[in-house]
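Of the protein chains in this complex, all but one are displayed in their positions.
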Amino acid sequence: MDPTVVTTAALQSQLPEWTALGPVIVLGLTGLLLLTIDAIWPKRNANTTYAIVSAAGAIIALGITVWYLVAGTGQETHGGAITLFSEAIVVDGMALFFTAIFTSVAALVIVASHDYLKGHENSAEFYSLLMFATTGMALMAVSNSLVTVFVSLEMASLPSYALVGFLKKDRGSVEASLKYFLIGALSSAVFLFGISLIYAVTGSLLLTEISAQFADGGVAGFAGVAGIGVLMIAGGFAYKTASVPFHFWAPEAYEGAPAPVSAFLSSASKAAGFVVAFRVFAEAFMPLLEVTPAIDWALAFAVLAVLTMVVGNFAAATQENVKRMLAYSSIGHAGYALIGLAALTAGGPHNGDVMGAAMAHLLIYGFMNTGAFLFIAMVEYWGVGRTFEDYAGLSQKAPLACVAMAVFMFSLAGLPVFGGFFSKYALFASAVSAGFWWLAAVGAVTSALSLYYYSRVVKAIWIEEPNGNLDVIESKPTGLYAAIIFAAVATVLLLPGFPIALETAEAAASALFA
Amino acid sequence: MSWIAIGALAVVGVGIPLGMMAASALLRPSVPEQGKSATYESGEIPTGTARSFKFNIQYYMVALLFVVFDIETVLVFPWAVIYSDAVEVVGITRALGPMLLFIGILLIGLVWAWRNGAVSWTKSPRATRRKTERGDA
Partner (left out) sequence: MVAAFDFVPAIVLLPFVSFLIALFAGKYMPKGGALAGIAATAGSLLLSIWVAISLLGVSGERIHQETIYTWATGIGDQPWELTFGVLIDPLSALMLIIVTLIATLVHVFSLGYMNDEGETGLPRYYAGLGLFTASMLGFVVADNLLMAFMFFELVGLCSFLLIGFWFRRDGPPSAAKKAFLVTRFGDYFFLIGVVAVFATFGTAQFAGPESFPVLAEQAVAGDTSVVNTTFGLEPTQWFTIVGLLVLGGVVGKSAQFPLHTWLPDAMQGPTPVSALIHAATMVAAGVYLVARMYGFYAVSPTALAIIAFIGGFTALFAATMGVVKREIKQVLAYSTISQYGYMMLALGAGSYVAATFHLMTHAFFKALLFLGAGAVIIAMHHNENMWDMGGLKDKMPVTYATFLAGSLALAGIFPFSGFWSKDEILYEAFIYGLNDPLLLGGWVMGLLAVPITAFYTFRMVFLTFHGEPRSETARNPHGFGWNVKGPLSVLGVLAVVAGFINMVPVQKLTGIELDFLTQYLDSGGEGLTYSGYNALLAEYGGYEAGVVGTEVTTLLIAAGLSLGLAVTGLLVAFKLYNVPEPVEHTAKLGQVKDVLYNNYYQDEFQVWIAHRTQSVAAVADKFDQGVIDGVVNGVSSVSLFGGRRMRKLQTGLVTNYAALLTLGLTALLLAFGLLGGWFV
């Protein structure tokens, strides 16, 4: 280990334990600070101030997270996971890994929103909602009890509903928000019911205790209750990750929401759903794969994964609206990440690899998908139009951003030499080595299909001739531009950095199965 | 086997109302009349359509704030009951601190909402317009 790591690690280990929650606290405080500023000087539209404050908060949280990750906080090398509040909270490698995803996506979205919200009232609301949602997600990552899981999930969801409907005068935005809220309420009910059933069987809400209970006595005559509970909880996560058949809200919400919010929801919110699903199922429900009668939730996730990959990619192929296409493609990507749960087996030697690969995919996906939606945000900002035809010839006006968009598209499709290729490859390869070659095959086939609709975007912006609607483009929004370029750079930089990311993810995932 | 009981309960639960409705449909005479199909509004004659019926948005704002502080009270009450004991066990910082933090967070929210005009009763544009029209007349 190199000396700087040693010193930072030493410095970190001197901090009190509660500081492990540092990123969450920073995010929450930033949100409160925004409200305070707005309360002291209301009606003063200080978009830039708010953006700077919230971006600073997100970046500080990101910095702390990365520092902890490097220093080894809560990881195997430094005494294992840190538990707080009677084990309701746990900080470990996986939590930090995902917090890094949330905070980076949040930072990108904030920078991009600055231009998007120019001349908008109540921008403080927007930023504080964004910060609170991020806080909720960060809390999801550290939840170690079904109660904290539910509360943090709601904490992330409620601001999201408001964010989707932020364009109050836009009917699409409001309608999307309402639908999102209604489906969310239904799913929350299902999820909560599932939790109650699990509590009924095990008498505990702590993941570790649930796991011990299942491992000790099996389900002892309560297979039906436990099984329905597990599947209902799975349904709740499927909603959060926009997996089929809980995906219906996603295309509408992503399309109706302001594009930066779509970016935020489809990247960070989805990742948050996955982190908590990973933790709950890997930590609490692992023994259920072995009990008799079997509660084979891995198979259920396999079904969901296949459905999600197929439905997401197929539906994306028929869309004419680019934003809606991306919405469906993000459903498809949820299917890929679901492989991380579907390919788990009881005591399987590849469990850590599979889940780690899914985590790494979510990391890369976080950047490329955010970038792609931010590009849409820029196009919306210009008011060019929404369909593939409207995008024709954009590269003549904004070549740099279009290069970035091409990078995102090809990376999302998983073409070699782009980050998305390596993560998909690692994911499929680990699924194959775990014996789930058919999941990998479905993934590969649907990826091939996805190339079709992703390349349509690239074709439109680079090859086709503009059809005269591009004159409306006047300015180049600096913040949006910077965020897009940064996301592209991160997507590209994750090429050489991918082995490190994958290694970190696999180590973090393996710790769950230890 | 225990599921049979639940199944039976479900059958009975669905069966009784369906059976009663079926029985009455068979027995009763059919005399359609306008008064029977009208919406019951406590004896008032209904006017307009159900869809155009709107509350002022401010009602929800106040209701929301009320719910928030109502729940806060529910949480604070048991805390207050055990407060003295808690201080003895964990000390005043750990007993009082979290609650102050909680109330502080709520307070920030309240102040923000107040300053942004959540509790000042605004009038809907339509009501304002109607009032001015009446004034003109």
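Residue numbering begins at 1 within each chain, and the chains themselves are lettered A and B in the order written.
Rule of thumb we're sticking to: a contact is a pair of C-beta atoms (placed from the backbone, for glycine too) under 8 Å apart; a residue touches a chain by one contact, two chains touch by 3 or more.
What you see is a predicted model, and the numbers here were worked out from it, not measured in a lab.
Mind giving the shown chains that are in contact with the missing chain?
Looking at the entire complex, the absent chain's contacts are A.
Looking beyond the chains shown, say which of A:29, A:451, A:473 or A:507 touches the absent one.
Here the residue in touch with the unshown chain is A:451.
Touch as defined at the start, partner being the missing chain; which of A:160, A:262 or A:313 qualifies?
A:313
Of A:110, A:300 or A:398, which residue touches the hidden chain?
Result: among the candidates, A:300 touches the missing chain.
Out of A:167, A:186, A:212 or A:346, which residue would touch the omitted chain in the full complex?
The missing chain is touched by A:186.
On subunit A, where is the contact patch with the chain that was removed from view?
Given the touch definition above, subunit A has residues 178-179, 182-183, 186-187, 190, 223-224, 226-228, 231-232, 235, 239, 244-246, 248-249, 251-252, 293-296, 299-300, 303, 310-311, 313-319, 353, 426, 429-430, 433, 445, 448-449, 451-452, 499, 502 touching the missing chain.
Simple rule for what comes next: only the chains that are shown with their structure count from here on.
So how far apart, in whole Å, are subunit A and subunit B when each is placed at the average of its C-alpha atoms?
Taking the mean C-alpha position of each chain, the two centres sit 33 Å apart.
State the interface residues of subunit A toward subunit B in the complex, per the touch definition above.
Going by the criterion above, the answer is residues 32, 35-36, 38-40, 42, 122, 224.
Please name which positions on subunit B make contact with subunit A in the complex.
Checking each residue of subunit B against subunit A gives 3, 105, 108-109, 111-112, 114-116.
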